[in-house]
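What follows is a single structure, written as structure tokens, with notes after it.
All protein chains but one are shown at their positions in the complex.
Chain nomenclature is as follows: A and B, assigned in order of appearance, with residue numbering initiated at 1 for each chain independently.
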Amino acid sequence: MSYLEFLGNYSDRLIDGSLITLLQFVLAALVAVAAAIISGLIKLAQLKPLQAVATVYIEIFRGTSLLVQLYWFFFVLPLLGVSLEKFVAGFLAVGLCYGAYGAELVRGAIQSVPRGQWEAALALNMSPAQRMWRIILPQALVIMLPPWGNLMVEILKGTALVALISVPDLMFEARQINNNTYLSAQAFGTALVIYYIFARFVVTPLMRWLERVMARRIGRA
Amino acid sequence: MNDDTGRYPLKLEGDNIPMVSFRNVTKKYGDLTVLDRLDLDVAPGEMVTIIGPSGSGKTTVLRSLMTLETIDGGVIYVDGEPLTHMEKGGKLVRANQRHLRRMRAKIGMCFQHFNLFPHMTALENCMEGPVQVLGLPKDEARERALELLGMVGMSEKSDQHPSRLSGGQQQRVAIARALAMRPSVMLFDEVTSALDPEMIGEVTNVIRSLVDQHSLTMLMVTHQMGFAREISDRVCFFYGGSIEEQGAPATIFETPEKERTQQFLSAVLQAN
């Protein structure tokens, strides 16, 4: 079978898988951003009990493997009475895992906004929430966007693991095709190229664009 | 905080209530005493300049007044009311956030490094406080901001972000931003120190015009002795966290009594 024939036979499955991968990526990214902001802010706030919860979340998810977390979400949580659809377990595990890494980015970025900005906001008599929301976060966002670009690629790659709980994403389809045809180079090679295109020509340019937009809004571009 | 606050009045009363009053104020960083039982009164409309060697506590005076620092002893009053404390059950207790927010409305501050918000234009910087904190309608806030930007000579640059402005221009915007909150007391902490020499004049001119036309009470820390002498009603020489000597500018600069004042002034004037 020539490679063109291979593509002709299996492009439908590869496209379906790619769409699922993109969907998993978008949902996981949303979960990660939300988890990162919430736990990053909590870690900075002086609320001791909540701080402990955020620390435990961050350390557990950063200290163990994504695959372990995924299996735990999918196989163990139902035993504890929480049944998750495999599709949901997938993006939730990926999102929460990388959200723990993102939390440190959020925290670091907020801390690197110069102290003078807090002080100037206080001198204008702004409330703590106003200071954070209107003065600090917009500046922190510009600081943390570049590392978030890398993290987004990691999230995209991380979604490949959902294939192992049978979510029919690109990784899953490639494996199925391989099992049916033994055309490993074609099946896995094509999937590698598709992931590469997503990472290099979709996710990364999007993040760069976002960086530029935000930098312009802050008057730096 | 020592709990001898019973010694301090709940409110300043009488005819000549000072706009700002430090009573026996102490501030420490660990073992280091930065303000040492400081007493300082500033009358309404008065322009007081603080001079003194590095580390003598000048900045700390302004930061304590802006409530950027908490003091360890004594009480600060603004407009007759306690700032660092509040009344509770007939006694002074440490101020809570609500009290601080109410009192802070009377005070504005300009910083050595401007601290303009980089993600807002000059105009937005000047509208932020009035809209978000004072709750002014946007139109009114814009009008007020434009008027103040005009006063500091920054009308043309009102749509620029701080990164596009020179140091002197940024500092003038910062002054307009503080004034937009209509404070009774303005604090200036070495507002010209971070500026290139040719830009100092544009900022001192703005401060000069404030002295001329407003009934603002002002506290200014500066290393520019000539400027201090020219515009101050009173000059305080700080040493070791308290006032070593104070008086009319002419007296302090021409016939200082204390030896430390003389030494400081001769060192500074020689360097110029």
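Going forward, a residue touches a chain if its C-beta (ideal position, glycine included) is under 8 Å from a C-beta of that chain, and two chains touch if they have at least 3 such contacts.
In this text, contacts and distances are computed from a predicted model.
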Query - Hidden subunit of the complex - UniProt protein name among "Amino acid ABC transporter membrane protein 2 (PAAT family)", "Ferredoxin", "Hemerythrin domain-containing protein" or "2-oxoacid:acceptor oxidoreductase subunit alpha" - result: "Amino acid ABC transporter membrane protein 2 (PAAT family)"
Query raised in the report: The chain left out here touches which displayed chains?
Result: A
Report summary line: Per the whole complex, from A:Leu19, A:Ala45, A:Val68 or A:Leu206 the residue touching the absent chain is A:Val68
Report summary line: The one of A:Leu14, A:Ala54, A:Ala174 or A:Met214 in touch with the missing chain is A:Ala174
Query raised in the report: Which of these touches the unseen chain: A:Tyr3, A:Tyr196 or A:Trp209?
Result: A:Tyr196
Report summary line: Against the hidden chain, chain A presents residues 59-60, 62-69, 71-72, 75-76, 79-81, 153, 157-158, 160-161, 163-164, 171, 174-175, 178, 182-185, 188-189, 191-192, 195-196, 199-200
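Quick note on the criterion: only the chains that are shown with their structure count from here on.
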Requested in this report: Take the average of all CA coordinates in chain A, do the same for chain B, and state the distance between these two points in whole angstrom.
Outcome: 46
Query raised in the report: Which residues of chain B touch chain A in the complex?
Result: 66-68, 101, 104-105, 107-109, 111, 113, 115-119, 121, 128-129, 132-133, 160-164, 174, 177-178, 181
Query - chain A residues within the chain B interface of the complex - result: 114, 116-117, 119-127, 130, 134-135, 138-139, 142, 217-220
